[in-house]
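Encoded as structure tokens, the structure appears first; notes follow it.
Only a portion of the chains appears, each positioned as in the full assembly.
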Amino acid sequence: MKASVIRIANFNAAHRLFRSDWSDEKNRDVFGLCSNPNFHGHNYKLEVNVTGDIDPETGFVLDLKLLKEMIDDEVMEPFDHRNLNRDTEEFQRLNPTAENIAAVIWQKLRQRLDARYGLKIRLHETERNVVEFDGR
Amino acid sequence: MKASVIRIANFNAAHRLFRSDWSDEKNRDVFGLCSNPNFHGHNYKLEVNVTGDIDPETGFVLDLKLLKEMIDDEVMEPFDHRNLNRDTEEFQRLNPTAENIAAVIWQKLRQRLDARYGLKIRLHETERNVVEFDGR
């Protein structure tokens, strides 16, 4: 019997939409205000959805304490209260759009999570802009 | 690498559940208070979910400015602060249930959106009543 468990976490980060191989003007043309050279920021709300069999012994798909630890290690510690462009390795050259942030988080958690589980990410950048990534 | 982007919009509209080929009594029997002849209304919350490849150049599935423009043209302009039964062409004869509103919005946005994208609609009529439509 399969179920999904979803753990929600929040992190607050600065970022800038930016390609270093483009001029400031082109960055501004394509990314608008989101390309402000001094950065802006968001309260990112992350939903990590893990699908698997319900363990008949515990009634858990996965102990949420373990899932919370993975999220703390892979997302909260490196991204919370950071500048995504400057303080992280992943976004040195990768543009930190919500799509790319979700994909990076998915890849980091995928490596930590046993292969028998399915994994989907939902990331809210603002109340009105949300992305989903599931590794397809 | 595929992702989904979701853009959220709100519109405030009056409507009445009603079939013009039924008597007022039958409308009342089937649709209850929702068939009040003088209309009632809702703050509709719309989630437009677009799935596609993440463009490696921009890191976007789709520029949300473009998606917002489509939603403004196809949904906000014709439906916001309107009476769905009286002020729109689509619901002259089609009963404006949440299911039908979602289907109509899907069809309007489907025509605007490049065929390579997937499209799903989620429409909240109240805090407790929600519908989903994806063109199946």
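Order as written gives the chain letters A and B; numbering starts at 1 within each chain.
By our rule, a contact is a pair of C-beta atoms (placed from the backbone, for glycine too) under 8 Å apart; a residue touches a chain by one contact, two chains touch by 3 or more.
Owing to the predicted nature of the structure, the values given are computational and were not obtained by experimental measurement.
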**Report entry** Overall number of sequence copies in the complex as this file defines it, 2 displayed
**Finding:** 6
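Keep in mind that, in the parts below, only the chains that are shown with their structure count from here on.
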Report summary line: Distance between the CA centroids of subunit A and subunit B (whole Å) is 29
Query - Residues on subunit A engaged by subunit B in the complex (per definition of touch) - result: 17, 19, 30-32, 94-100, 102-103, 127-133, 136
Query raised in the report: Can you name the residues of subunit B that touch subunit A in the complex?
Result: 1-9, 47, 49, 54, 57-61, 64-65
